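The structure's right below; bear with me while I get my questions together.
Note that this complex is displayed minus one protein chain, with the remaining chains in position.
What follows is chain A.
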Amino acid sequence: MNSTYRELTVAGLWHNNPGLVQLLGLCPLMAVTTNFVNGLGLGLATLLALVASNLAISTVRDYIRPEIRIPAFVLIIAGNVTLIEMLMQAYFHDLYNILGIFIPLIVTNCIVIGRSEAYASKNPPLHAGYDSLMMGVGFLLVLVVLGGMRELVANGTLFAQAHLMFGEAARGLTLTLSEDFKGLLLAALPPGAFIGLGFLVALKNYIDKRMAQTAKSAKTMPINNFGETA
């Protein structure tokens, strides 16, 4: 029983990370992560939608006819997302305005429908809920890291506009790198999102490769075809 949860944790956070490995939900991932707080906001909204929808879908999975399962899933997801959208509109109105269309678009996010089709429709509610929680956290982490990275490179700040999420007291959270930092505007533009995500995927693959190498702790060094002999 415990091993299932451990596997789900590792898969969601790392080996099957929706942002870095499955490369799902790229549209919000690219469009929203211009800074840390936006990434966090959309990540939390997606996480909530994911967990609520998958719990619901897993609970009613035996009553949905397989022929019409996808429309039924979408209906459930859309209901949940609408609830979350209304909650955000009520309690985080400024953030709601910034994220705009990307909150209702969570309905069409491939991660949500993907997890419900691949996991929640075949597994009991507890497992499905935990799986979607881990997938959501994995996606949230990528959003936050990419958002922070782009914000740092483009504006030289971190946690700007934190008051949108945590109230007025959080204004002081903003870190400024240097006063006369001439930010690389490209990082905040769409190409910056692609380049940034590319670097994150590359970093993940590099870490995987290093871990595989140390795990093997091979007796012979791998032969490098291109290295200089001298």
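Things to note:
The definition used in the following text is that a residue touches a chain if its C-beta (ideal position, glycine included) is under 8 Å from a C-beta of that chain, and two chains touch if they have at least 3 such contacts; residues count from 1.
Going forward, contacts and distances are computed from a predicted model.
Hidden chain, UniProt protein name from the list "Ion-translocating oxidoreductase complex subunit D", "Ferrous iron transport protein A", "Carbohydrate ABC transporter membrane protein 2 (CUT1 family)" or "Aspartyl/glutamyl-tRNA(Asn/Gln) amidotransferase subunit C": "Ion-translocating oxidoreductase complex subunit D".
Only one residue from A:L126, A:L186 or A:M211 touches the chain missing from this view: A:L186.
Seen across the whole complex, the unshown chain contacts chain A at 182-186, 189, 191, 195, 198, 224, 226-228.
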